[in-house]
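Missing here: one protein chain of the complex. Every other protein chain is in place.
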Amino acid sequence: MGHQFVLIISATIFCIGTAGFLIRKNPLIMLMSVELMLNSVNFLLVGYSSFLKTLDGQIFALIIMTVAAAEVVVGLAIILTIFRTRHELNVDHINVLKG
Amino acid sequence: MEPILAPESIDLVSIAPVLVLTVFAMGVMVLDLFAGKSKTLLAFVSIVGLLMTAISAFAKVGLPVFSFNDSYTVDHLSVCFILIFTLSSALAILISIDYNDRENIKAGEFYSLVLFCTVGMIVLASSTDLIMIFLGIEIVSICLYVLAGIRRNHLKSNEAALKYFLLGAFATGFLLYGMALMYGATGTTNLISIADLIKSDGVKSEPLLMIGAVLLLIGFGFKVASVPFHMWAPDVYQGAPSPVTAFMAVGPKAAALVAFFRVFAETLPEISFFWETLLVTISILTMFIGNLGAIMQTNIKRLLAYSSVSHVGYILMAVLVKNTLGSASLIFYMVTYAFMIFGVFAIIIMLGRKGDENLEIEGYSGLGFKHPVIALCMTVFMLSLGGLPPLAGFVAKFYIFNAALQEGFLMLVIIAVLNSAISLYYYLKVIVYMYMKEPVREFQLSITPITLFVVALAIIGTIQLGIFPDPILSLAQQ
Partner (left out) sequence: MFEITYEVVVFVLGITAVLAAFGVILCASPIYCALYLIGNMICLALLFLLFNAEFIAAVQIIVYAGAVMILFLFIIALLGGKKEISEPSVQRSSAFTFVILLFCELLLAAAVKPTHPITGDMAPDVVNAIGSAKAVGIELFSRHLVPFELASILLLIATIGIICLAKFSYLPARRRLK
């Protein structure tokens, strides 16, 4: 229980997040899937930080949390503006741009 | 426990460009309060800020300098790229002044965000620490998400922002997982220590490091829009406001490429046997899909998007070269690319008017008869992008191909030359429309002195660097 367990759990959560991003159509849930991916990275970093006995991983995790919060805020603002002009949230129907 | 940082490692002079530009970016926000309706003043303050930043890049002598526990590096590469970033941001601000007036983008935040984005690029070009590279990428990306969607009542702009945001956040996930694995494999986030460790130790064969490298390749691939992670580029380039498109085609892409270079060519050359094949494949695919995609486009911004994808394919060859020859050709390519792209976009902006951007290539028919000078300028930029001598695009390509040849990538160079020939087809298509077709519509140009100035500057740059490339080349090679 240690190194391998952390890697397996975080790889699983990361892949679940990737799958969620690829199969879901609602941008809110896609954003939540990205949060899952970032969470798995945090878990990996904190796990390694404890095995390697350095705090770099914890610092990195802290920075990732800050950035993720900023990213979510901007993302939700973008989703809100698109909802105000379209009144719909399905990435398959958001297709003005193509060629 | 004692503080770990040695006091002499805190070197504020080395991060002077970041500090200067941050102060100006915040100053622009404050000035916005007093600026009233017209934001032109803010644009000029921003340009002064960029100029000061470019000057402050030379504050440090005796390069390379490593500061903040080796996490921030001032070397020749970073100084050159700071100059490229300030140049491209200044040009982007210049072409956006009239565009913003015309399209009713009355947000002073626009200029502030461009400056903050440039801060992110400078960080990206100078950092030798995974945490800082991640922060640099995020600063750049978050600014660009907002800038792409800054026309809030415009459906296309909204959509571009949403697509860019979702795929950008997704790519960040991959990038971070790769960084986490690299940290796990080596126990440090510092690129210099990682490079030392790989050189001295048996970490070379570490699968963690390799899988981390693959994930980093995916993450960076998204950020520089290389195939197969290029899907967002055409949509985002088309939907974003034109000056923002030009801006993100040059500055942020150059920043991501220089970070790419730092991570792969400078840190991981010892395990290059492993990522080299992958990168060669990506490079070839990027050239082909970019060029073949561009042939089918009818919208000029989409065409340029695919063309910029194919250019990334050529530039990735510089990362493959790995040595100073590679970094020099990277620098020279980005300088010429900046001139060409901003020239083209300045003309695109000129050809549109309020409510009608005139972005279909059809709409350019007959431009050669009605406005011969502008059509001539467009022709020069198109031929230069296609890589015809004696223009700058040719020298840049020649230099990068030559560097790749010296490292023995013969097949890759042959394919790249072939692609260069394919790309001429769609660049010439634009020229054919301008000179050989009857006009299908009235031209109502919005020519202003500032946009003309940008076009003139770009023309001078494109021709000058094509005929006398030596000054910039020797600067890049130093």
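The chains carry the letters A and B, assigned in the order they are written, with residues numbered from 1 in each.
In this text, a residue touches a chain if its C-beta (ideal position, glycine included) is under 8 Å from a C-beta of that chain, and two chains touch if they have at least 3 such contacts.
A quick note: this is a predicted structure, and the numbers were derived from the prediction, not measured.
S.K.: Taking the whole complex into account, name the chains on display that the unshown chain touches.
M.R.: A, B
S.K.: Write down which of B:S46, B:T188, B:S384 or B:T451 is the residue touching the left-out chain.
M.R.: B:T188
S.K.: What residues on subunit A make contact with the chain left out of this view?
M.R.: 1, 3-5, 7-9, 11-20, 22-26, 28-29, 31-33, 35-36, 39, 42-43, 46-47, 49-56, 58-59, 61-63, 65-74, 76-81, 83-85, 89-90
S.K.: Residues on subunit B that touch the omitted chain in the whole complex?
M.R.: Its contact residues with the unshown chain are 1, 3-5, 10, 15, 22, 26, 29, 68-69, 71-72, 104, 106-107, 109-110, 112-113, 116, 119, 123, 129, 131-132, 135-136, 138-139, 142-143, 145-146, 149-150, 152-153, 177, 181, 184-188, 193, 197, 201-203, 206-208, 211, 214.
As a convention for this text, only the chains that are shown with their structure count from here on.
S.K.: Between subunit A and subunit B, what's the gap in Å when you average each chain's C-alpha atoms?
M.R.: 25
S.K.: Where on subunit A does subunit B make contact in their complex?
M.R.: 7, 14, 17-18, 21, 27, 30-31, 34, 37-38, 40-41, 44-45, 48, 52, 54, 56-57, 59-60, 63-64, 67, 70-71, 74-75, 78-79, 81-82, 85-86, 91, 94-99
S.K.: Would you tell me which residues of subunit B are touching subunit A in their complex?
M.R.: Subunit B residues touching subunit A: 130-131, 134-135, 138, 142, 145-146, 149, 152-153, 155-156, 158-163, 165-166, 169-170, 172-173, 176-177, 179-181, 183-184, 187-189, 234-235, 238-239, 296-299, 302.
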